[in-house]
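One structure coming up, written as structure tokens, with questions to follow.
Here the complex is missing one protein chain, while the rest keep their positions.
This part shows chain A:
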């Protein structure tokens, strides 16, 4: 993940250097896409009646896509910066 950031990423002390935000965003892009597609193509009238008249797959899917987008933007806007004077946490 961190390879994409280019600047500021060094080899060596890389504790926590992969960005969990992008991993979360990736999972939710997949979840969002699958749920949205289910909502558009795979949801019957019966399903909608069961879910109190809401096409819940479609709406949750869209919600997850928006969430994934927000996390990606956050990760891009404030990438992980490793401090230059990388303290080695030895005792």
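Assume contacts are C-beta pairs under 8 Å (C-beta built on N, C-alpha and C of every residue); 3 or more make two chains touch, one makes a residue touch a chain; residues count from 1.
Definition applied: contacts and distances are computed from a predicted model.
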| item | value |
| --- | --- |
| Protein name, per the UniProt record, of whichever chain is missing from view ("SSS family solute:Na+ symporter", "Multisubunit potassium/proton antiporter PhaG subunit", "Carbon-monoxide dehydrogenase small subunit" or "4-azaleucine resistance transporter AzlC") | "SSS family solute:Na+ symporter" |
| Touch list for chain A against the chain that is not drawn | 1, 14-18, 20, 23-24, 26-28, 30-31, 34-35, 38-39, 42-43, 47-48, 50-54, 56-57, 59-61, 63-64, 67, 89-91 |
